[in-house]
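For this depiction, one protein chain was excluded, whereas all remaining protein chains were kept in their positions.
Lettered A, B, C, D and E in written order, each chain numbered from 1.
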Amino acid sequence: MREISIETGVTRHAEGSCLIRCGGTHVLCTATLEERVPPFLKNTGLGWVTAEYGMLPRATHTRMRREAASGKQSGRTQEIQRLIGRALRAGVDRSALGERQITIDCDVIQADGGTRCASITGGWVALRLAVNKLIKAGDIVSDPITDHIAAVSCGIYAGQAVLDLDYLEDSEAGTDSNFVMTGSGALVEVQASAEGSAFSRGQFDEMYGLAESGIAALVKAQKAATS
Amino acid sequence: MREISIETGVTRHAEGSCLIRCGGTHVLCTATLEERVPPFLKNTGLGWVTAEYGMLPRATHTRMRREAASGKQSGRTQEIQRLIGRALRAGVDRSALGERQITIDCDVIQADGGTRCASITGGWVALRLAVNKLIKAGDIVSDPITDHIAAVSCGIYAGQAVLDLDYLEDSEAGTDSNFVMTGSGALVEVQASAEGSAFSRGQFDEMYGLAESGIAALVKAQKAATS
Amino acid sequence: MREISIETGVTRHAEGSCLIRCGGTHVLCTATLEERVPPFLKNTGLGWVTAEYGMLPRATHTRMRREAASGKQSGRTQEIQRLIGRALRAGVDRSALGERQITIDCDVIQADGGTRCASITGGWVALRLAVNKLIKAGDIVSDPITDHIAAVSCGIYAGQAVLDLDYLEDSEAGTDSNFVMTGSGALVEVQASAEGSAFSRGQFDEMYGLAESGIAALVKAQKAATS
Amino acid sequence: MREISIETGVTRHAEGSCLIRCGGTHVLCTATLEERVPPFLKNTGLGWVTAEYGMLPRATHTRMRREAASGKQSGRTQEIQRLIGRALRAGVDRSALGERQITIDCDVIQADGGTRCASITGGWVALRLAVNKLIKAGDIVSDPITDHIAAVSCGIYAGQAVLDLDYLEDSEAGTDSNFVMTGSGALVEVQASAEGSAFSRGQFDEMYGLAESGIAALVKAQKAATS
Amino acid sequence: MREISIETGVTRHAEGSCLIRCGGTHVLCTATLEERVPPFLKNTGLGWVTAEYGMLPRATHTRMRREAASGKQSGRTQEIQRLIGRALRAGVDRSALGERQITIDCDVIQADGGTRCASITGGWVALRLAVNKLIKAGDIVSDPITDHIAAVSCGIYAGQAVLDLDYLEDSEAGTDSNFVMTGSGALVEVQASAEGSAFSRGQFDEMYGLAESGIAALVKAQKAATS
Partner (left out) sequence: MREISIETGVTRHAEGSCLIRCGGTHVLCTATLEERVPPFLKNTGLGWVTAEYGMLPRATHTRMRREAASGKQSGRTQEIQRLIGRALRAGVDRSALGERQITIDCDVIQADGGTRCASITGGWVALRLAVNKLIKAGDIVSDPITDHIAAVSCGIYAGQAVLDLDYLEDSEAGTDSNFVMTGSGALVEVQASAEGSAFSRGQFDEMYGLAESGIAALVKAQKAATS
């Protein structure tokens, strides 16, 4: 598992923010609080948590085209930001949040594998800090955050299950997986995909075991950053 | 498990085609063979299998806006078609295919839950038929298809693991998962997502067991359709 | 004239639907009823009938790029769907329909010439069935459909006027025309276009005569399908 | 029939240009000659004539949104520019033109009905002038222009066939038609459309007769402008 | 300085219009008056003046792609239309205008350098005429136009400051500048840009001096056109 660092309060304007570093992967996460919800939630009493994901053009080895310039977000970007939003909502009681929207922006400053997992783990910290502000201000009574949400990647690399792949390992892994879990170890999302050849139930279970230990370390880092 | 039917040869022009019906979900799958590959594969000797997914506007209970009219494919559409392509490639030896591209189009005529799984299962049949043509014509020597690929959805519905959810069950399921497997039972892709509350390892394992039996039935139907 | 078949009730969700086959051209037509009208008709007491047209990517000899993927509908698609909507509205008393919108989706499953004509003829059947439902439910009192609407193509092929061109004939025809008429033989839309050389008044009249007989056969098939 | 005026040589850069005025409808037509053809014509020895159509935002009674700002050309614009190109090609021997492309831009400065017809009639003049330049320069030997092409609108207004409708008449006409003919009176394109109620064969014939006389007047004006 | 001509009342529908010719640069400017303001000005009592800029495809030596066809306005177009709007607003008391919007459309018919400056100078005339109409109709009491606004370009060409560059001079100038001033000689906007090598304070001052004389001539032409 690569070294984790979570620095909070890194931008002046956001209601919550952190810069999470998982090895060479650095993601800036900000939470924006708005006193409005999307149309489909009006007058339901429920809040909304959503996420957007981006990469600076030179976060990667070779420069990638800026999505704003190409005029659309790639399928990969959309897939990732849908995942982040879904994952974070699994740890929120939207009725306790009330009719408010919190948008988590995850912008990758430097990429070295596992950017979607770092975005979820760091995004939760930004969310936690924004909600803390709401509670401190007396705007909400009971804490809508029900548990930690963190994510880690695993893979089958050179025939063996490995945790928290960097870019090189990820490129060569035969299977690539992401586990999103709560602080109490329940599953929120599992994605495992054979990049080359299919994988066995045993290999899946090995990855699962590694993920559990990784998530525990990430949740500890989240606690340190937000306490 | 809902009734499965796979009717082949349903359109005149495609190199392979079928109409797959899983209960009320009907998907038209066609395979298009082209003697060219995407730029990144030129002069590598490797072929490519890719997929596109669409829904007729009135495949659903209420009419959905036509994506061609709105000017872009939704994040959901892109996520699904990336999944279909990735899944089918896991059952293909791209070197044996040679520098050819096969595009699988999956168009949902009528939707009642599980459209991405039906697309994978039916898409494999269209792919199989197109490759058969190549073999019969003597254009390739060794069969590039290494195994069956099929997919089925599971969920936690009313506290219990269920197989092959229809639309109503899917809407109310607390957890939603898709399993893609080979004919020999190896895993190709696992996606499990908590729609409401997180799920346990035990629940995941239950879904896994159901999926294995479902896949077996689907592979049997694929064999009947292509033999 | 190629063989016509109209199968109704082919999809579960639409208020009206049919699969029309004119020789090798197969079009799925669905009618969607909505209790709202476009902004420019609000509070006018008038209803609206509109149409959208699409082709499955492999409806044709070689695969065409999916319009949802290319990000816009071609000029040809827009021209055709504007024609279908205009043609069907010519057979509807929009005041008797009341402030409702009916959207006719015409999706070409397999193409062999004359897809826009088949869409109009089949679209009318879907419209008729949806309106029948409204009448049966007592939602409207007097029938807003004033007459049948059907369409057929003609051309000058090898110097001679021919009816209902298939793809090959159409590609080689020197003049291409579409006639839309009512059940009582009045003209709704005429489009005739010199593909190669200009045509004479006499040739136009010959096509007109053929079209009249073709329309009569199509209206008969519509009657059989909806009675 | 409204007064026609065709002023040539109105812009400095175009290979051919004119400002055509049909009553209150003013269209600036320019011809651009390029020594290249679209990909599908390379090495065929054939040339190409194509057209684009636009309206200045305040050519109309109320300002229309600029298509460049809305990010796409409307279906109407595309339909019209396809018609103009098709019509002009009917009067060109593309083999005599050789592998060159001539683009006719028709920009409506002021609109009062019949803009597509004025574009065709004026577009032909711009085309004629550009081809004259080619001939004078000795770049082509035999004249590729085989005949005049002109267009006029007709309608059924207040129960009676009328020629060359202005905006007010057009808005209230029950049937709207456009006739494109050659200088020798052959038909190039006929479009007739019931705006309200269907029309009879007799009414169509009346419009046809009026169109013939209108085209004769337009061709005379073209001759005056280009001789 | 090239010859200036400003012809007013050139289109029938606009509330104000002119065709301004600065040498070979011809721009059609129209003013559209609407009794509404953009959302951010609702209930502020303030009006708005905005501008759009376009070039006919063959206004230039070689044909430029139509922006409506390419699906977006270029950065250059957006920069110019933002400048025109900002410049004209500097001469308007938006409170005296009241909650109305005036849109100035500047469409370049023929380009020979200085199109943005001609657009500002001609745009002011169209604005003046539209406001005159409002005053005559008694819709506003006190004149919202506080001063003339005109613009002229300068450059360092062959080492020397020159006024009102045409296209050839502009292409070869080492520095290119635009000065927007009021009728009383105050500065509204200054843009000076080194195209090749940096320029000195002295060179800037020389251009400034030339611009003052050019603006005086333009304001005189505006007065002649609107009195």
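What we mean here is this: a contact is a pair of C-beta atoms (placed from the backbone, for glycine too) under 8 Å apart; a residue touches a chain by one contact, two chains touch by 3 or more.
Computed from a predicted model, the values in this text were never measured in an experiment.
In terms of the touch definition stated at the top, the absent chain reaches A, E within the entire complex. Of the candidate positions A:Met1, A:Leu41 or A:Ile109, contact with the hidden chain is made by A:Ile109. For the chain missing from the display, the contacting residue among A:Lys72, A:Lys133, A:Arg201 or A:Lys223 is A:Lys72, taking the whole complex into account.
Within the complete assembly, E:Ala90 is the residue of E:Val49, E:Ala90 or E:Ala126 that touches the hidden chain. Contact with the omitted chain, checked across E:Val10, E:Ala69, E:Val190 or E:Ala217, is made by E:Val190.
On the side of chain E, the interface with the absent chain consists of residues 72-73, 75-76, 78-79, 81-82, 86, 90, 147, 177, 181-182, 186-194, 197-201, 204, 208, using the contact rule stated above. Taking the whole complex into account, chain A touches the unshown chain at residues 11-14, 17, 24, 28, 30, 32, 34, 52, 54, 56-61, 63, 66-69, 71-73, 77, 103, 105, 107, 109-110, 112.
Note that only the chains that are shown with their structure count from here on.
The chain closest to the protein's centre is C, with centres computed as averages of CA atoms. Averaged C-alpha coordinates put the centre of chain A at 50 Å from the centre of chain E.
For chain E, residues that reach two or more other chains under the stated contact definition are 72.
Taken as a graph of touching chains, this assembly forms an open line, each chain in contact only with its neighbours along the path. Chain pairs that touch one another, listed by label: A-B, B-C, C-D, D-E.
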